[in-house]
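Mind having a look at this structure? Questions to follow.
As you look at this complex, bear in mind that one protein chain is not there, while each of the others sits in place.
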Amino acid sequence: MKQGVVVKQGLRQSMSWVHTWAGLLVCWLLLLVFMAGTAAYYRHEITFWMKPELHQASNAPTRIATVDAAALAVRGLQQRAPDASGWLIELPHERNPLITASWTNPPKKGMSREERRNALRQQNFVLDPMTGLETAAPRDSRGGEFLYRLHFDLYYMSALWGRWIIGIAAMSMLVAIISGVITHKRIFKDFFTFRPKKGQRSWLDAHNATAVLALPFHLMITYTGLVTLMFMYMPSPTKALYGDDQNTMFGEVFLNADRSQPARVAAPLVDIRPMLQQAERAWGQTPTRIVVSHPNDAGAQVQLVRASGQQLSNIEPSMTFNGASGALIASTDAPSTTLAARGAIYGLHVAHFADPLLRALFFICGLAGCAMVATGALLWGVKERQKYAKIVAKGGKVGFGVRLVDALNIGAIAGLPVAFAVYFWSNRLLPPDAAARSNLEANCFFAAWAACAILAQIRPTRGMWRFQLTLGALLLGGLPLLNAFTTDTHLGVTLFAGPALRAVAGFDLVTLALGLLLGWAAWWLGRRSRKQAAAGARSARGAAAASSTAQEAA
Amino acid sequence: MTPTTWRYRGAVVSRAVAAIGGGYVLTSIAIALIALALPLPRADAVSIATLLSFVIYTCAILWVFATSSATRAWVGIAASSIALGAVLWLTGRMA
Partner (left out) sequence: MSILILSGLALAFSGFATNSTVMDRHYADIHGRGTEPGAALKRRLRLLGWLGLALSFAACIGASGWHIGPVLWCGLLSIAAWALTLLLQYAPRKAIQGAWIGIPAALAAIALLIGR
């Protein structure tokens, strides 16, 4: 990066500089995004694990007909919220075997964002799919939705701020990926290369292996992530073609967006069963979701949505009916190629189409993404530390940058898993009827992370690495045990039960595996420091022996 | 060792501003033009143009850092922004 000097920077060198800084400045935030996002591939399963009160109901051997389930949900909603501005009914499908109904009210004036969020959390109930009766209210927990939202909205701030911060980090990551590919000189020759026990070289190999060997995924996930909020990040085409009329743009591009207006004339909602039957006949499958806008109003609309199935685009086919008359108003036609392509790009990020095997592959690649970011940050630390090797040997201290990066690395790479684990532990240990419980669980996540980050800043040593890695290993790996002590649906039961409870088993097994991984890392670090200490002692003795022989010879 | 003179630091900051800020401006103008130029229904045009934005932005950022001097980077970004901006303004007038 020399301006106006004779030595010209090659493309590789300038891209190497860009790669380093585009990566380093956002890597710790990206670790949060990657870890939470990877977990979000299983957000339904995580939510389910975190609501043990629902486990019995989900294991139902038989189910009432979807049509009847929907009618029961509507009846429940009519009893509780006939004047709500909207109802949402989730019908049973593979990843969620229960019937959930929720409603939204228009926000009252003077309600804080916090109050509005809390009100929303109370406004739902769950029906047992076998009996159609209401289940016992599960503990108030956002479950996997917290992690899903965390990875693009962040927390403790308005969603707008969170999305902009993460958008900037994601753009930086995109630049880092492309510059990384350009600067990687031996990308084909070193494709399968991994040489352990060679210090900096090994870290680079690890970074390359996790990055290059899943490059399609990393490139895709970063670009598609930006695409999910692209109209917010890059508004100029919308401005050019639609002016200030954003709503029309959303309606034309997103097809299923709700644009109904209430007529402010009361009219009872008709029976939705004929609508469901009509949709089933047209589609050959049952709807998965019912969205009612302005129920019990003359302008009410009932939108039935079905899963998009084996297509990449996440645009879900829907049929919309007039809520007061029952007549069909609209059904989504096949979208244009461009809109389907946009839907496919969005869909690739969310992986809604993924069956268990493919979903597991997405999850593994997500973990590889975490490893890629982590090894990159660690590699920078190792490289920088070498510059201080002579100074440190003479008893001096490393530079401020190295110390800061070391501390941030510990806090993020070792501290974040602890935070995740504490979130799950808090779900089991907090009393089920505690007030604002889901907020408490989230606060536990951040309190744990903050503690780890602060401890790391105080003592960014190898001992701190081992401490936090061991803590993470015990907390994550201990989750199946905690589950056994706090619920009836522990591994002994869930491994042999129906598909819904097998998801709970899956959670237990994956956290156990991650705990073992962290434990191995802690053990490996301990072995290395013992080896280095032994080598140091040996070389000290060798030097002493050599000097004494030299003295004798002289 | 990279030089840590103020001149060097100034050059880095200059390129960063050109890349991040100037690049964003250039990208916004370019994709607005693409959206207007595409002979497709509005929804399709706005989707394609916005989808391309991150590709253009990335290329702009990388070019700013790859090109031989910060001055060259600024000239490139500014000139293309002004040129495309003029076309955009003219298209707006004609519509």
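In order of appearance the chains are A and B, and numbering begins at 1 in each one.
Quick note on the criterion: a contact is a pair of C-beta atoms (placed from the backbone, for glycine too) under 8 Å apart; a residue touches a chain by one contact, two chains touch by 3 or more.
In this text, all values refer to a predicted model and were calculated from it rather than measured experimentally.
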Which visible chains touch the chain that is not shown? A
Contact residue for the chain not shown (choose from A:L25, A:L312 or A:A497): A:L312
One chain is left out of this view; which of A:L348, A:A374 or A:V422 touches it in the full complex? A:L348
In the whole complex, not just what's shown, which of A:M15, A:L304 or A:C365 touches the removed chain? A:C365
Where chain A meets the chain that is not shown, the residues are 189-196, 209, 213-214, 216-217, 310-312, 344, 348, 353, 357-358, 361-362, 364-365, 368
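The definition used in the following text is that only the chains that are shown with their structure count from here on.
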Chain A-chain B separation of Cα centroids, rounded to whole Å: 31
The residues of chain A that touch chain B in their complex are 1-4, 8-9, 11, 14-15, 17-18, 171, 174-175, 178-179, 182, 223, 226-227, 230-231, 233-234, 236-242, 249, 252-253, 336, 338-339, 341-342, 345, 387
Could you pull out which chain B residues touch chain A in their complex? 1-3, 7-8, 11-12, 27-29, 31-32, 34-36, 40-51, 53-54, 57-58, 61-62, 65-66, 68-71, 88
